[in-house]
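Every protein chain but one is kept in place in this view of the complex.
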Amino acid sequence: MIVMRERSIVPGIVLLLLAAWFGFAVALANHYGLDVSFGISTGLQAAIAAIAGIVGAVYFLVSDNLGPSLKAARLLVVLGIACFLLGSWYGLFVAPPEKFMGQVQRIMYVHVPTAWNGLLAITFGFVCACVFLFKSDWKWDARLEASIEVGVLLSFLLCCQGAIWAKPTWGVWWDWDPRLTTTAVLVFAFLGILALRRFVEDPLRRAVWSSVATIIAYVDVPIVYFSVKWWNSLHQQQSSPQTVSSQFYLPLRMNAFGVLFIMTGFIMLRSRIARERVEQELAPPLPRAVEMQEAV
Amino acid sequence: MLRKELLLQWRTRAQFMAVFVFGAASLLLFSFAIGPNSVALRTFSAGFLWLGLLLSSTLTLSESFHAEMENRALEGLLLIPTSPQAIYYAKTIANWLQLALLGIALVPVMVVLYDAGPQSIGRLLLVILLGSAGLSAPGTLYAGMTAQLRAKQTLLPLLFFPLIVPALLASVKATSLAVLGDPMDQGRSWITLLSAFVAIYWSLCGLLFGRVIEE
Partner (left out) sequence: MEFAVDVRGVSRRYGRRWALAEVSLAVPTGAVAMIAGSNGSGKSTLLRILATAIRPDLGDALVGGFSVKKEREDVRRLTALLSHYSYLYEALNARENLSLFGDPNAVLARVGLAARAEDPISSYSAGMRKRLSFARVLLQQPKVVLLDEPYGQLDPEGFRLVDEVVSELRGKATIVMATHQVERVGKFADVKFELAQGRLR
């Protein structure tokens, strides 16, 4: 039975609103001639947005076993879709085409948010794995399964988008760029872990093994990145959002928060499903007690 | 512990020969993928060597836990008690030696088939030793995990292959530099990367192995 303790969703909502405010609302208002930044510098705004966004998302993620979480998760998904639609509309129709890459560059407005959030989901999975190994609490196993699954999905989408972007830009579908290649390796590594979960019937073993495998695979990610980078050092450097105009980073950030909200909601819902399944596996009722005798 | 592992491997040396033949056969087959183009074959020789070794390693690794699972001997060892670390490192070292030996045994095959006489034999040996150490550490852990499952033949490579991408990459690069010549001495940085991989996974997997085999 899932324990329903009440935990207010207000702090999470406040954090996410704060993040959204400094993430894109200020810039959006600015675009229409309003100043709502309270005099905070753009750099600090970005930092507040990123930190509040991550903390708020994590606040929701670790409340998935609590009372109002179902409602909160649905709310987040709806909110995320709204942000994402707004950001995409802005990115597709309002923002001007980029100087060098033209219309193609607009895929960046989904590509970069997917990348950030995919990495965030996998990182959360890694944290879940570590916590599970120390505390052996089942809710962390459920969160691990959920975040890895969503992380793999986002990373897979990332690979597809990368290929779509690479074709018109470099003339090939696949380019052995360190980021793209690392993502592909990551997809396979974590798909393996999801497959492992399918094949282990004992819930405890499944949980421990997938935690161990997650830690090992996560540690591998930076090593893969650096090795591929050395192996093939011919790629454009990442353009930092600070150097481009607000018309470029506005849709980027709206989508980033959109995907973040959707992802958080999905992980919460998915982890609930995983948890219910584990509860079913774990808690068959003890057979009815018959009279006990000390010795026969 | 280590003595037991080596003894076990010595008793099953017929298995080693079989794996070697498998590796050599795959080297032969790879050359059909390229065709009789001696320049290309020589260029890709390092990659083929490591792919052959990698494919053979899944056989070696899963076989190394067969003896442990047959009569649950691993459980017997744990109950003596033996620390999981001792069991893990004994097995990893034994697998390492076997893979390194396999790698060294495959070198002449590579030289003959691909006309890839190494420029620097010492460097080549070093790379094979390090590379097989990189394969054996996570490989032994995953083999211990999957040995207890029905779908072990599928799951071991599925978990193992993506993980060792950096080790494979570095080994192939360093081997190819050792074979084709290394005027800029780039091999050194690949060997450093390989050593880092080995150091990280030999310690990390040793820490985690206990959780994998304890029930």
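Going in written order, the chains are labelled A and B, and every chain counts its residues from 1.
Convention: contacts are C-beta pairs under 8 Å (C-beta built on N, C-alpha and C of every residue); 3 or more make two chains touch, one makes a residue touch a chain.
No experiment lies behind these values; they were computed from the predicted model shown.
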What are the shown chains in contact with the chain that isn't displayed? A, B
Touch with the missing chain holds, among B:L8, B:I34 or B:A196, for B:L8
Out of B:A25, B:A73 or B:V112, which touches the unshown chain? B:A73
Residue list for chain A contacting the dropped chain reads 201-202, 281-282, 284, 286-287, 289-290, 292-296
Contact footprint on chain B, counting only the chain that is left out: 4, 7-8, 11-12, 67, 70-73, 75-81, 215
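Note that in this section only the chains that are shown with their structure count from here on.
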Take the average of all CA coordinates in chain A, do the same for chain B, and state the distance between these two points in whole angstrom. 34
Going by the contact rule at the top, pick out the chain B residues touching chain A in the complex. 138, 141-142, 145, 148-151, 154-155, 158-159, 161-163, 165-166, 169-170, 173, 189-190, 193, 196-197, 200-201, 204-205, 208, 211-212, 215
In the complex, chain A touches chain B at residues 133, 185-186, 188-189, 191-193, 195-196, 199-200, 204-205, 208-209, 211-213, 215-217, 219-220, 223-224, 226-228, 230-231
